[in-house]
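What follows is a single structure, written as structure tokens, with notes after it.
What you see is the complex with one protein chain gone and the rest in place.
Naming follows writing order (A, B and C), and every chain is counted from residue 1.
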Amino acid sequence: MIIVMKPRAKQDSILRIKNIIESHGLDAHISTGKQVTIIGVVGDKSKLQDLNLEIYEDVEKIVAVTESYKLANKKFHPDPSVVTVGNVKIGGGNFVIFSGPCAVESKDQLLATAHAIKKAGAHILRGGAYKPRTSPYSFQGLEEEGLKFMKEARDETGLPVVCEVTSLNAIEAAIKYVDMLQIGARNMQNFYLLKEAGKTGLPVLLKRGLSATIDEWLNAAEYIIAEGNPNVVLCERGIRTFETATRNTLDISAIPVIKEKSHLPIIVDPSHATGVRAYVKPLAKGALATGADGLMIETHPNPSCALSDGPQSLTFEQFENLTNELKPIADLIDRKL
Amino acid sequence: MIIVMKPRAKQDSILRIKNIIESHGLDAHISTGKQVTIIGVVGDKSKLQDLNLEIYEDVEKIVAVTESYKLANKKFHPDPSVVTVGNVKIGGGNFVIFSGPCAVESKDQLLATAHAIKKAGAHILRGGAYKPRTSPYSFQGLEEEGLKFMKEARDETGLPVVCEVTSLNAIEAAIKYVDMLQIGARNMQNFYLLKEAGKTGLPVLLKRGLSATIDEWLNAAEYIIAEGNPNVVLCERGIRTFETATRNTLDISAIPVIKEKSHLPIIVDPSHATGVRAYVKPLAKGALATGADGLMIETHPNPSCALSDGPQSLTFEQFENLTNELKPIADLIDRKL
Amino acid sequence: MIIVMKPRAKQDSILRIKNIIESHGLDAHISTGKQVTIIGVVGDKSKLQDLNLEIYEDVEKIVAVTESYKLANKKFHPDPSVVTVGNVKIGGGNFVIFSGPCAVESKDQLLATAHAIKKAGAHILRGGAYKPRTSPYSFQGLEEEGLKFMKEARDETGLPVVCEVTSLNAIEAAIKYVDMLQIGARNMQNFYLLKEAGKTGLPVLLKRGLSATIDEWLNAAEYIIAEGNPNVVLCERGIRTFETATRNTLDISAIPVIKEKSHLPIIVDPSHATGVRAYVKPLAKGALATGADGLMIETHPNPSCALSDGPQSLTFEQFENLTNELKPIADLIDRKL
Partner (left out) sequence: MIIVMKPRAKQDSILRIKNIIESHGLDAHISTGKQVTIIGVVGDKSKLQDLNLEIYEDVEKIVAVTESYKLANKKFHPDPSVVTVGNVKIGGGNFVIFSGPCAVESKDQLLATAHAIKKAGAHILRGGAYKPRTSPYSFQGLEEEGLKFMKEARDETGLPVVCEVTSLNAIEAAIKYVDMLQIGARNMQNFYLLKEAGKTGLPVLLKRGLSATIDEWLNAAEYIIAEGNPNVVLCERGIRTFETATRNTLDISAIPVIKEKSHLPIIVDPSHATGVRAYVKPLAKGALATGADGLMIETHPNPSCALSDGPQSLTFEQFENLTNELKPIADLIDRKL
């Protein structure tokens, strides 16, 4: 941590800061410049949390030097993690495709989808049983009944299943039926939910919040891992910007940034990122070529009848066409697909 | 709802849309322009939810005409609401000041603050017992013990108290001790929590999400009201933008926008919006003059020792100085303070 | 400037950076922490511009300690500046109201407006003769003919006049007719234009760019002042965010931030910030109470016929009503209006 003092800071102010630092068992290194004095703090960072040095006289600003997440940090865990979901390995050179409907609507819809995506090469079945919807008057999900259909789909196809959880109740129900929990964008900083998901020990798919920085995202992962659960997969699904041609703006740079800062696998969801079916295929190919560890693609037997997010869902034929185009690119860049 | 067709849309495509609309018991009005055809949909909006017309051939885009929130909508409830918290009325020409520490740290800290802000003219005591923190290694709150201190502060001073809740557990504890529940920015779209808060019947202070549109914010309020609980107060606390000189960007325009779209009271939190103590006073005065129904101001007996958000907290002296400067402005614009 | 090295940076890498710094005649102060080493650079900042130290091995990041603008910086010019436009003084406790139509459309329109706003208490007449419009098919302004009308309006009413300039040609024409040049939001980083405006010596009203940080804005002012022209007035007119209820988001926090960082006066334009007539009055009052040095308010004899931005223009009656409500607030906070 570095404390930058104001120009012409009084010598007293500088000494006061130095004393506070040292009284916490840390070292203070003072550099006196022509215009400003800076104080470097050396020692155990945990003692610095909540020091509030910004508040003292003549302090201009505080600059953090190290990230606050540790367990999600590549600096302390240089090898890429591999997260196992059922019989599927995510990370470590694999390219894993999650697919399925935004919302589970019926057993028929889900089973038809599960078979179709398996045939087309998907590895994990997704489906929402607890739907966070902007309006209370929109379809909210089948809840536990939907989870049961998910389990049935897994039993029939062998595909592991993932479902979003939005409360402790939902977690308690989901652990009976699914292989992986999903924390959605709107709950990325629902820290209570993160801890409860962490405690289950199940792998967790952690979507990036609509306006979350990458640093906050990795801190949210840290909440899960700090519960003793290292099985976290990150999912970039678009951030909120001023652009309205797409529902969100897919932050594709998050792929190399995460690869540099963390050991966790990262997948990309072009369906939610754009909200437009025609943009899903080009962005899926782009995400693969940029180095993502997988994709999440929405599919539906009849997108025009979907109860949620129909306009962005692919038909089974479109999905199979997509996976066929992904394979040769994956080969080229050494991703197992 | 309006469906805009693509230029040169086939007649078949137009008729298909017309048929879908009419098969749902709605009317379709077709306007054929030189370049494009548009179809107006007339009838019960609830039947249109989840129709997914965007997906059909030759459809260019769908334009919503009416808002999805009803109970929070001024169109259906033209008179401003007044929300009662203990003996305090929010809305209807009153100007209500919430104050207190970001986090409850000890009984002494809280009681000292409660007495000081009461003396300075505050109406409601705020204090966090469940703290959502970006990093799992930051102070997370005293939880139920903190709630007990809140109740004690109320009993001593007569000030109603409000506390943030972050889970169903926290709600169940809080209803035993506090007068009003707060839903924080990170949980604004935690729909499960909104419903549970609604069910308590207690007044709810609903902070705007970091990247929530005003439309989403009013839909979040709708979740609470739809549970039979009309006692919602909105709190603007800054949105996330590219600007880094302040922690967030206070969207002061939200005041007149909310006044036009909704009947709910709106207060402003300049402490969290800026993160900088020196900016709190000017923005508090600006919010009052713009027409807010109140303020939330962080105070602390010793900001430099605060366990959370010290740099933005006012000392008691600064707070009293602020309320003194607010009074004559309130008089001028007919706000009872 | 501070260089933060990567954890486990090699000793060689640290020494290489130290050598580069010293070879430029600067001092390097090394602080060796448990996790990272930081290097403080002390000396003449101008030698550091363009050093590109980020690129060397084991360098994590570079942290700027001082702002790059000097002449616009309060640190080096602590007293607030007062800018004189004709017989009007901006800054120093005055509250100055600019008003007039978005676009000059005819002599009659402009003269009627000039007389009406003068009567209502405005100090400076604004009017656009060169209009930057998103589409080439929108009205682009009367150009030099519009400037002549501006001059006539000044001669008739005594109000100083300001007009936006969008090219060197426009500057060369404008200096013959107007008292102050305006650089619009879209040209805030048109550095060529800034320099040319600086060279004229005329006062310059510098609007903030749609996505400009406050730091970039003050650097743009620096371009003008560096040409020997200290007569710069800043104008906050809303920034671009995800919110769509208003055309832009008025960043009212910019007022106290500018007051802390710079000595230049700052005015606020609620008309362009919101794009909605009904929001202009509440935000005008808010800006005054927050500490702005003035306002820019669009007015038009017949807003529904305005060739540009009619929906945000006030009628003369609405404008007079606004200035009447501003006066008592100005008195309260010691602004001369």
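Simple rule for what comes next: contacts are C-beta pairs under 8 Å (C-beta built on N, C-alpha and C of every residue); 3 or more make two chains touch, one makes a residue touch a chain.
It should be emphasised that the depicted structure is a prediction, and the values quoted were computed from it without experimental measurement.
Engineer: Which residue, C:306, C:322 or C:337, contacts the hidden chain when the whole complex is considered?
Structural biologist: Spelled out, the listed residue whose C-beta touches the missing chain is C:306.
Engineer: In the complete assembly, which of B:33, B:158 or B:201 touches the absent chain?
Structural biologist: The one listed residue touching the chain not shown is B:33.
Engineer: If the hidden chain were put back, which of A:104, A:214 or A:322 would touch it?
Structural biologist: A:214
Engineer: Among the options A:57, A:243 or A:317, which residue touches the chain absent from this view?
Structural biologist: Only one of A:57, A:243 or A:317 touches the chain omitted from view, namely A:243.
Engineer: Extract the touching residues of subunit C with respect to the undisplayed chain.
Structural biologist: Given the touch definition above, subunit C has residues 46, 49-50, 52, 54-56, 68-69, 132-140, 166-170, 186-187, 189-193, 210-211, 216, 219, 222-223, 226, 240, 277, 303-308, 310-311 touching the missing chain.
Engineer: What residue numbers in subunit A mark contact with the hidden partner chain?
Structural biologist: 211, 213-215, 239, 241-246, 249-257, 259-261, 273-274, 278-279, 282-283, 285-291, 328-329, 332-333
Engineer: Since one chain has been left out of the picture, which residues of subunit B touch it in the full complex?
Structural biologist: So the residues of subunit B touching the missing chain come out as 2, 4, 7, 29, 31-36, 38, 40-45, 63, 65-66, 75, 240-242, 244.
Everything below uses one rule, namely that only the chains that are shown with their structure count from here on.
Engineer: Please find which chain has its CA centre nearest to the centre of all protein CA atoms in view.
Structural biologist: When every chain is reduced to its C-alpha mean, the one closest to the whole-protein mean is B.
Engineer: Mind checking the centre-to-centre distance between subunit A and subunit C? Centres are C-alpha means, answer in whole Å.
Structural biologist: Here subunit A and subunit C have centroids separated by 38 Å.
Engineer: Using the average of all C-alpha atoms in each chain as its centre, how far is it in Å between subunit A and subunit B?
Structural biologist: Using C-alpha averages as centres, the distance is 26 Å.
Engineer: I need the residues of subunit C touching at least two other chains; which ones are they?
Structural biologist: If we look for residues of subunit C contacting two or more partner chains, we find 241-242, 244.
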